[in-house]
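This report concerns only the one structure given below.
Every protein chain except one is present and positioned as in the full complex.
Presenting chain A:
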């Protein structure tokens, strides 16, 4: 049992990042019905932004500096790729994000080169030992940033005026417009927020394992996480992130010996099984219908 705990902690640390990334992804999906296939690239760009700032600034400051820039990047993506296609079939926007993903993949390698880079400097060491179990600094940082941020955002979405407007727009944009709600500005903010969350996840990932093109594959995990939580359930994204993180860790510990490589497939298998029982995902909302 004791040898299990480190795995669980590692799983939670990963899960926190899955949760952050999926939170931004689901937020955009809920507000605009756009499946953002470039979410992995958001994370990639964010990680490289952090890396660039880290060359000039101490790492904590570099992360802080990258966040507003990431927000701006999200807003620009909305202006450049999403807004012009508004009113068209939503598939058009989704395909545009696929194109954007490819362009960003190339652009990032062009700009920063294809080799794996390590961040100079590191975050203050918060690792500690409790009852013979070592909790890594990475896990502490991930949880410390992801949990309050995720829960805070959830609270904002439920209770704040801004959150209510986001939910109103996501349900009926035309009705919101008729009330004079500036939907365009608010939706741009949602994209910005999504990019910011992805960047934070990217930065934390970069701190742990360096910056390279392979970060995109971490971004791919957002799909099983978001679908598992329910595509329209923002809180579900956070929970599903932790859940998959832990499941992956367990699979690493117990199944990897018998089924090498199975851990990679595990998230998708879990999603498949859950969708069989709950087609809206674990926390997906049921639709109100008048009959």
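Here is the rule we go by: contacts are C-beta pairs under 8 Å (C-beta built on N, C-alpha and C of every residue); 3 or more make two chains touch, one makes a residue touch a chain; residues count from 1.
By definition in this document, contacts and distances are computed from a predicted model.
Per UniProt, the protein behind the absent chain is "Amino acid/amide ABC transporter ATP-binding protein 2, HAAT family"; the candidates were "Cation:proton antiporter", "Amino acid/amide ABC transporter ATP-binding protein 2, HAAT family", "Ligase-associated DNA damage response DEXH box helicase" or "2Fe-2S ferredoxin".
For the chain missing from the display, the contacting residue among A:76, A:147 or A:181 is A:181, taking the whole complex into account. From the options A:92, A:168, A:250 or A:275, the residue with contact to the unseen chain in the full assembly is A:168. The chain not shown here touches chain A at positions 87, 161, 164-165, 167-168, 171-182, 285, 288, 290.
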